[in-house]
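The complex appears here minus one protein chain, its other protein chains still in place.
In order of appearance the chains are A and B, and numbering begins at 1 in each one.
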Amino acid sequence: MAKARIATVWLDGCSGCHMSFLDLDERLLAVAEQAELVYSPLVDFKTFPDEVDVTLVEGAVASEEDLHKIKKIRAHTKTLIAFGDCAVTANVPSMRNLVGKKAVLQHAYFELATLDPQIPTLVVPPLLDRVRPVHDVVKVDVFLPGCPPSADTIFAALVELLAGRMPDVPALTRFGK
Amino acid sequence: MTPEELTLAAEKEENGSRAFEHIVGVCTSTACLASHSDKIKKEFDAQVKAKGLTKSVRVKAVGCCGLCAEGPMVYVESQADAEKAAETRTYAHVSNEAVPALVDSLGAAPVADLACDTAQPFFTRQHKIVLEHSGVVDPERLEDSIQVGGYQALLNALTTMNPADVVDTIMRSGLRGRGGGGFPTGLKWSTVAKAVGDRKYVICNGDEGDPGAFMDRSVMESDPHRVLEGMAIAGYAVGATEGFVYVRAEYPLAVKRLKLAIKQAERAGLLGANIGGTHFSFKIDVRLGAGAFVCGEETALIASIEGRRGSPRPRPPYPAASGLWGFPTLINNVETFANIAPIVKNGAEWYAALGSGKSQGTKVFALTGKVKNTGLIEVPMGITLREIVYDIGGGPFDGHTIKAVQTGGPSGGCIPEAYLDRPVEYETLVQLGSIMGSGGLIAMDDTSCMVDVARYFMEFCMTESCGKCIPCRVGTVEMHALLTKICEGQATMTDLEQLEELCDVVRSTSLCGLGQTAPSPVISTLRYFREEYLAHIEHKTCPAGVCSGLKSGAVKAKEVVA
Partner (left out) sequence: MSPTMTEATVVTLKIDDREISARSDQTVLEVAWENDVFVPALCHYEGLGDVGACRLCLVEIKGSPKLTPACAIKVVQDMEVITLSERLQKYRRSIIELLFAERNHICSVCVSNGHCELQWLAQKLGVDHIRYPYLYPKVSVDASHERFALDHNRCILCARCVRACDEVEGAHVWDLLGRGVDTRLISDLGTPWGESETCTTCGKCVHICPTGALFEKGKSVAEMVHARPRFAAMARVRNNSGR
């Protein structure tokens, strides 16, 4: 039987969920027996493959780039997992929704700037007006809340998904855990 | 005043009126007042005085005569004399400048330009019980009310009936609550009568809040004594000695007239201690609402009178068992109380014979929207919606067609044109997905967008939610956002699904009637006008051309199928 193709992506988040993923430690080997990591910030593939079985999405949708990425990922993923609170609820990144994009940019690029204050227009992708949870933009198949979800949670969820079953999420994790 | 004295007072007033050859009545209810009818009344006074007619012409301010769209309204009642029979002339669109001509026309030919045809269906199709003296009596003169039989029913009840007889009469009349729910009034009275309590209260709910509704306002402004008399009879029937009229503060004229009427009636011994020389005492006070729609809900209203935050509480216990300050309390709406005196006077059978099905008597409606004749009407139960809209209302404006009729305000629903031949009955309107409601009746034509209508009512519920329970507090905001999204052409079918799901949640789980019925305008428009929602969502088109930013005009049948 062919190995399942797994990807992980990192949108607007702190990378803590990916750190937690690395906390699988030796269990990574168990996962690797059944699955192949085809795209991830942890490995060196440059483009998102055409066919992925399971994608773990960390982070909220906050910029034009995030929006572009998540739509593409959705189109090429069978089972999309909102991975961690930022993906599930927009979490800490969404706190800027209270003051608005303009105020955030003003603070970051003018009030805190020491030299030549300006809002960058090149290289840095433009921010969306609002930070949104992933399911607000594309269909999500599994929600895995937690800040971050523990390694045990990730492992249990992956085991179930690789076996073709839906994990019992509320038994594993909750918001903020 | 004893019953004999009341009869004498009525006769005296009648004779006094007969001494005048002409009586000029100027409507000074809110709608006509807004067109400065108070100045017209003053102008009549001045002209009559200047022309030396004060002995033969009496000018009086009266309440609403109904055809608000044609105001200011004036009527002239002339006595029969050797040459002519008695006659009543009605004038519409009267202005200050027209007054001299109208005074000159007394006893001569009428002023044709201003004449209002009272033979038109607007007047002839109505049946007035609640409003029988509205537009006839001067609401600020007790004597006027006494002349037309005011307080006779009360004194009759006090002297010839025992309380149980009164309850029985109301029970047999088939009268149902006119505030919207339609609970049998007699049953409510008998529950309060049987409840045990050291004290009992009667409350008149005058916190009319539906957008476009002004039935209770008009009754309180035009014939306040009728309401007070009904409350006193209720007090006698259920064993209460104190009553409150709860009026919203936005009705200053009603408040003023009610307060004046209470003072007048107390001075005449028709309210207060030992009414009519009997052992029955009943005191009425006015309490003002502070601008919250939810205070029309009975438990919130009671909290507000008690001086607490006006938010509802779970029932049971019902106010009939534990109401104001924990005592058994009878709460009825203004129009319900206004029906009491005629029922007691004319008998339960007389009332029960009016109407159809399980809906007896008449109903007052504030007819508004896209019809020619807007105003206040009273119709027998069982009349069809079509008769109201096309005959009384005069039908749609030229070049337009009626699309739907909305009853029950933010708690009600839209009934499409195809069902206009159904009778106005509590059960029928519920079957059609609406409710009788308190009497708001809005006609809508082809220029009304049903999604926009639903959004409008949801906005109302959202801002009027008291915030106590979660589904109403947050659910209405989420539903309003979804409806706005649909109106703006931004919505998807998933949004529509979510809207329908929220309708169910808010309806089934909200604490009080406001929340439980808040989704009704959405549910009923989805039931009859789903294609308009789909046109907004799938074709980014507003068929009525109301929603800006969307294409207007009909979606072709083929596109809808696709």
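The rule is short, and it goes like this: a contact is a pair of C-beta atoms (placed from the backbone, for glycine too) under 8 Å apart; a residue touches a chain by one contact, two chains touch by 3 or more.
As the structure is a computational prediction, the values presented were derived from the model and not from experiment.
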Open item on the list: Just to verify: which one of B:S510, B:T525 or B:T541 makes contact with the chain not shown?
Closed with: B:S510
Open item on the list: Out of A:A90, A:V138 or A:I154, which residue would touch the omitted chain in the full complex?
Closed with: A:A90
- [ ] Just name the one of B:P471, B:G489, B:P521 or B:P543 that touches the chain not displayed here.
- [x] B:P471
Task: Absent-chain interface as seen on chain B, which is shown - done: 292, 294, 309, 313-314, 316, 462-471, 473-478, 481, 498, 501-502, 505, 508-511
Task: Interface with the undisplayed chain - residues on chain A - done: 82, 85, 88-92, 94-95, 97-99, 130, 133, 135-136, 140, 143-145, 147, 169-170, 173-177
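By definition in this document, only the chains that are shown with their structure count from here on.
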TODO: Indicate the whole-number Å distance between the mean C-alpha point of chain A and the mean C-alpha point of chain B.
DONE: 58
